[in-house]
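A protein chain is absent from this complex, but the other protein chains hold their places.
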Amino acid sequence: MRHHLILRVVTKLLVGTIILFAFYVQFHGDFSPGGGFQAGVIMAVAFILYGVVFGLRHVQSVFPIWLVHKLVALGVLIYAGTGVWNMVLGYEFLHYGSFNPHHMSHGQHWGILAVEFGVGVTVTGVMVAIYYAFAARPPHIGDDDW
Amino acid sequence: MEFFLGHMNYWLFIVLMMTGLYIVVARGNLVKKIVGLNVFQVSVFMLYISIGKVTGGTAPIFPTDLQGHIEIDPDIVYSNPLPHVLILTAIVVGIATTSLGLALVVRIREEYGSIEEQDILDIDAAAAREENRQHGDAMGGRA
Partner (left out) sequence: MAAEEVHHVALTLRDHLPVLQILIPFCAAPLVVLFGSRTLAWPMAFAASGLAFLCSIYLLMQVIDGGFISYHLGGWAPPLGIEYRVDAANAFVVFLISGIATVVLPFARASVNEEIPQKNHTLFYACFLLCLTGLLGMVITGDAFNVFVFLEISSLSTYVLVSQGSFTDKRALSAAYDYLILGTIGATFFVIGLGFLYMATGTLNMADLAGRIALLEDNRTVQAAFAFIVVGIGLKVAMFPLHLWLPNAYVYAPSAVTAFLAATATKAAVYVLLRFMFSVFQPDFVFGSLAITWIIGPLAVLAMFIASFVAVFQNNFKRMLAYSSIAQIGYMLLGIAILNVNGLTATMVHLFNHGITKAALFMAVGAIILRTGTTFYDRIAGMGRVMPLTGAAVVVGGLSLIGVPGTAGFISKWVLVQAALDNGWWWMALAIMLSSLLAVVYVWRVVEALYLQAPSDDVVHKEAPLSMLVPLWIMAGACIWFGFDTDITLGAARTAAEGLLAGSAGMAEISTAAAQAAH
């Protein structure tokens, strides 16, 4: 990787931008196409790109495997927890209106924001976890196999 | 001709679906089978997405002004968003299936040293023969 100067510089420039764009897609999902799924994948792309260019060791020192696994579980819990909180408020599971019973559509905004955040966290985690799982396997392909 | 063109999306769906199924059945390479499975699943995504399309319809997002008030123009035709949402779920399922399938292929490669179905069948059959030699004959095998 010493030689690919352009790749390295461009990657360093891009990673931050990609993450920023991921946040835009995440939180602007209310008004334009977007949301947790797309944002999560874009966010994961930032890490995967970094890993592809700088190597697995470097990306895993930023975003270690254990953290990835916890994020996967955490996102699901954020989603489910939002629904459980609705239940605590005395409404149905995932009845977002309950966050603001006097103005249901405001409550729904909050609910969707929370749920999409959970989705984003999980999707980021899952995509990076898939990349780690495959990239971390020691290659078995010998020269004769090609 | 009218029958053909009028049902264009269905014909494409059928072609994709059959291509995918054929790859799954006919290819011996486990990775290629997963690719075939993907094509097969994508054909279904296409079916759903195409039935959600309303002629002349636009993306089903209500325009809002700066205060956030929704202005619904009754003249605008919107596409049906429900099939798209359904298929978003199916796409996620497809990704999960693909990655799990590929992960299994990696493990199979590690254990069997091959990803060709015939090799794996041979190894399995040899193992079954060995078992039968040790423990007495049996019927069945992979059937």
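Going by the order they are written in, the chains are A and B; count residues from 1 in each one.
We adopt the following convention: contacts are C-beta pairs under 8 Å (C-beta built on N, C-alpha and C of every residue); 3 or more make two chains touch, one makes a residue touch a chain.
The structure displayed is predicted, hence computed values, not measured ones.
**Student:** Given that one chain is not shown, which residue among A:Leu7, A:Leu49, A:Met104 or A:Ala135 touches it?
**Tutor:** A:Met104
**Student:** With the full complex in mind, choose from A:Leu14, A:Val76 or A:Ala135 the residue touching the hidden chain.
**Tutor:** A:Val76
**Student:** Taking the entire complex into account, which one of B:Gly56, B:Pro74 or B:Gly136 touches the absent chain?
**Tutor:** Considering all chains, including the one not shown, the answer is B:Gly136.
**Student:** For review purposes, identify every residue of subunit B that touches the missing chain, sorted by number.
**Tutor:** Looking at subunit B, the ones touching the missing chain are residues 17, 21, 24, 30, 33, 37, 40-41, 44, 47-48, 51, 83, 86, 89-90, 93, 96-97, 100-101, 104-105, 107-108, 111-112, 120, 124, 127, 131-132, 134-140, 142-143.
**Student:** Determine and list the subunit A residues touching the chain excluded from the picture.
**Tutor:** Against the missing chain, subunit A presents residues 66, 69-70, 72-74, 76-77, 80, 83-84, 87, 89-98, 101-105, 108.
The criterion applied here is as follows: only the chains that are shown with their structure count from here on.
**Student:** Could you put a whole-Å number on the gap between the CA centroids of subunit A and subunit B?
**Tutor:** 23
**Student:** Show me the residue ranges of subunit B that touch subunit A in the complex, using the header's touch definition.
**Tutor:** 59, 61, 64, 88, 92, 99, 102-103, 106, 109-110
**Student:** Residues of subunit A touching subunit B in their complex?
**Tutor:** Residues 31-33, 37, 130, 133-134, 137, 140 of subunit A touch subunit B in their complex.
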